[in-house]
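Take this structure first; my questions come after.
The complex is shown incomplete by one protein chain, all other protein chains being positioned as in the whole.
Chain lettering (A and B) follows the sequence in which the chains are written, and residue indices restart at 1 in each chain.
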Amino acid sequence: MHEAGKGKELAARILKYIILIFWALTTIIPLLWVLVNSFKTSEEIVKNGVALPAAIQFNNYKTIMSYPDLSMSRAFINSFIISGSVVLGVVLIAGLAAFSLGRFRFKWTKYADAVLIACLLVPSFATMIPNFVTISKLPVRGTHAAAVIPQIAGNLCFSITLLTGFMRSLPDELDEAAIIDGASPFYVLTHITMPLSRPMFATVGIMVFIWSYNDLLTSMVYLSQRSKQPVCVILSMVSNMFGTDYGSMMAAIIVTIVPLLVLYVISQEQVIKGLTAGAVKG
Amino acid sequence: MKKMKKVLAVLAGSTMLSLSLAGCSQSAPQTGGAKTETEAADAGKAASGGKEKIRVFTFFTGSDQWAPVWSEVIAEYMAANPNIEIVDESAPTAGVNDVFRTKMQADIAAGTPADLSIFYTGADGKPLVDSGLFVDFGTYMKDDEKWSGNFKQSALDSQKYDGVQCSLPYLGYYEGLFYNKELFEKYGLEEPVSYDNIMKAIKVFAENDIPAFASSMAKPSYLLELSILAQSGGEGHKNYFDDSWAPALDSIAEWYQMGAFPKDTMTISEDDIRLMFKEGKAAMMINGSWCVSALEDNENMRLIAMPAFPGGKGGEDCVIAGFGSGWFFSKKAAERSDETLKLLKYLTSPEIVQRFIAVGGSSAIECPVPEGASLLKKSAVEMLNKASYTDTAIDSQVSREAWMAIADDGAPYLVEGKRTSLELLAEARKILEATSK
Partner (left out) sequence: MKAKRQRTALLFLLPAVVLLLCFMIYPLGKTIYYSFTAWYNFSAVQTFIGLENYKDLIRDPVVKTALRNTAILMAGVLLFQIGFALILAILVDGVRHCFKFFRTIYFFPIVISATAIGLMFTLIYKYEYGLLNYFITLFGGEKQVWINEKTSIYLALIPVVWQYVGFYFVIFLTGISNISSDIYESAMLDGIRPVQKAVYITVPMLRSVLTSSIVLVVSGCFKVFDIIFMVTNGGPLDSSQLLSTYMYQKAFARGNGGYASSIAIVMIVLGVAVTSVLRKMLQGGEEDA
């Protein structure tokens, strides 16, 4: 009886690891595939997408570095300026909004949720041109802010929805105690809700960063000067009239996502630190 | 999507050469140093440190083949004209999200187009013309005939809207029937110079499991355009979506039923189509000048006009060729100073155009065919020279949605027998009527 229980437990544990490792494979292999293909020519990729390269060659990397009007270092700096500002703006504005939607009950709160969903569904083809006209009336044309502002607006609904959901799940006791002590809502937000919601803020921050970082269309349309554009624009440059240079595209993907992966791994550490800090306090 | 590709096609047809380079080389406008100071009026708005900024918008960027020449040309111009700063706002085209179009649409809506832009003409250029933001070149061309004389009249005419010259043609394209001689010889077939030969070839290739045509039903525009011209001939070509076009569509459906297209023709991509043909895995391909440079190393490749269909009026005296894009000059820039016009004249001078064309893989081909040209290119020039009727592809003449009704949206249903050619044409006419209101 005791033995059988143990065997069952072991089987369950093995099954668990099999599922986890299987899924891990589905997520690692594509990335490896992109990496391997970045060393192949376009023709090799199309003809045999799974083979190893005939010879390791860095031509694709050289090609994307040599696009005549693009400075890679400048583009990376731009990316971090733009996406960093977007994340800051979103976290701040969505955090405030989620706090008031998630921690206060207004009669119209459910309508707010519907409005958020509606905004979430507005397609980019509908916002692109009207927003461009709006932005061109503001004194931001030619600066990074021209892309930052619409991107903040575009990511708000998603962030508010997630943060509100998380904040609603927090226990009420802590706020109530603080409020009885005469704390202001701002104090409750910065000293209780924010620290408790840190993991979700981190998750939202990461997602917004990734989306902003990969947002090619907004960057190209709102920032017309190459010297202000972020690094993702090279993803569009591998295509031209004559088709797409798949080899260069793979190289461009690797070049653009490596910083993202590094950033993700680092910020994950932060999240985990935040979690343990919360646990100690709790 | 297809249009963008075609628009950039290399200028190669002697008949279509926008700037007749041979005759006009002496008239290159000199862009000698800064002889005039930037006008005071624009100093506040456009100048930075005494320089006048000129915003330009093209697709010469990234992996585009003209991008290196373009950067060189504008860098040289700035070096020769220290009072000018060219702000290059170029965006790549043909990506998944066509940033190039969106950017122009946004700038039109905001009323802030670049000072000089290259954009698609034909039906795509209509919104630019309607916006009233761009100049009519008429008077400028009259004022400087030395410069305007460089443009071939037929090319200019092809970009007029109600007689108004809103854009200047730059780079051109042509379309035709490519075939791989080797495969025809291998199976003892005659070359596809007549409809009967094509039908025979389809049968034989189908028996041998070789697609006769490398064509995608997901993107059937070239196939349709050429078939329609082969049916309608010059006289019926502008008779948009007339029922007389139906036999062309029916032929395509018949070929499909005979197994003339790749097995995955419903989903195959344009890139794969070209690779398939290049690799000798399909016998024919209906496509355009943009494919020439990738194919010309193979001496078995040929290009001809689509032979006339039974009862059709087309044939080798009809070709599709033209200019899909041109330069637009903003009114604001024209009012500001003469500098933008000067730059435009420089960019459209024979010397500069020659440099662009040299990159295209097919240097500016003049009649007669240059020594050492590939057999493919020679056959292309021959095709163009035989033609007495030349017109741009229909899809650039009508509203995009109307065209799609018989192309991407209609052709798959047609070949599967789920809709008839007359139904598709009727629907396209209906859309055309609605969009041209």
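In this text, contacts are C-beta pairs under 8 Å (C-beta built on N, C-alpha and C of every residue); 3 or more make two chains touch, one makes a residue touch a chain.
Nothing here was measured: the structure is a model prediction, and the numbers come from that model.
J.: Touch as defined at the start, partner being the missing chain; which of A:L88, A:M194 or A:M207 qualifies?
T.: Looking across A:L88, A:M194 or A:M207, the contact with the absent chain belongs to A:M207.
J.: Out of A:I82, A:V208 or A:I253, which touches the unshown chain?
T.: Result: among the candidates, A:I253 touches the missing chain.
J.: Please pick, from A:N78, A:T161 or A:N240, the residue that touches the omitted chain in the full complex.
T.: Missing-chain contact among the listed residues: A:T161.
J.: Can you name the residues of chain A that touch the chain not displayed here?
T.: Contacting residues on chain A, toward the hidden partner: 12, 16-17, 19-20, 23-24, 26-28, 30-31, 33-34, 45-50, 92-94, 96-97, 99-101, 103-104, 106, 110, 113-115, 117-123, 125-127, 129-131, 134, 149-150, 152-154, 156-158, 160-162, 164-166, 168-169, 179, 184-186, 189, 196, 199-200, 202-203, 207, 210, 214, 232, 235, 246, 249-250, 253, 256-257, 260-261, 264-265, 268, 271-272, 275, 278-279, 282.
J.: Pick out the residues on chain B that sit against the missing chain.
T.: Residues touching the hidden chain, for chain B, are 1, 96, 98, 101, 105, 108-109, 123-124, 126-127, 130-131, 217-218, 262-264, 266-269, 272, 276, 281, 399-401, 404, 408, 412-413, 416, 418, 434-435, 437.
In this text, only the chains that are shown with their structure count from here on.
J.: Indicate the whole-number Å distance between the mean C-alpha point of chain A and the mean C-alpha point of chain B.
T.: Distance between chain centres, rounded to whole Å: 39 Å.
J.: Per the contact definition, I'd like the list of chain A residues that touch chain B in the complex.
T.: 43, 46-47, 63, 67-70, 128-130, 132-133, 136, 141, 216-217, 220-221, 224-226, 234-245, 248
J.: In their shared complex, at which residues does chain B touch chain A?
T.: Interface residues on the chain B side: 4-9, 55, 57, 59, 61-65, 67-68, 70-71, 87-97, 99, 102-103, 105-107, 109-110, 112, 114, 270-272, 274-275, 290, 294.
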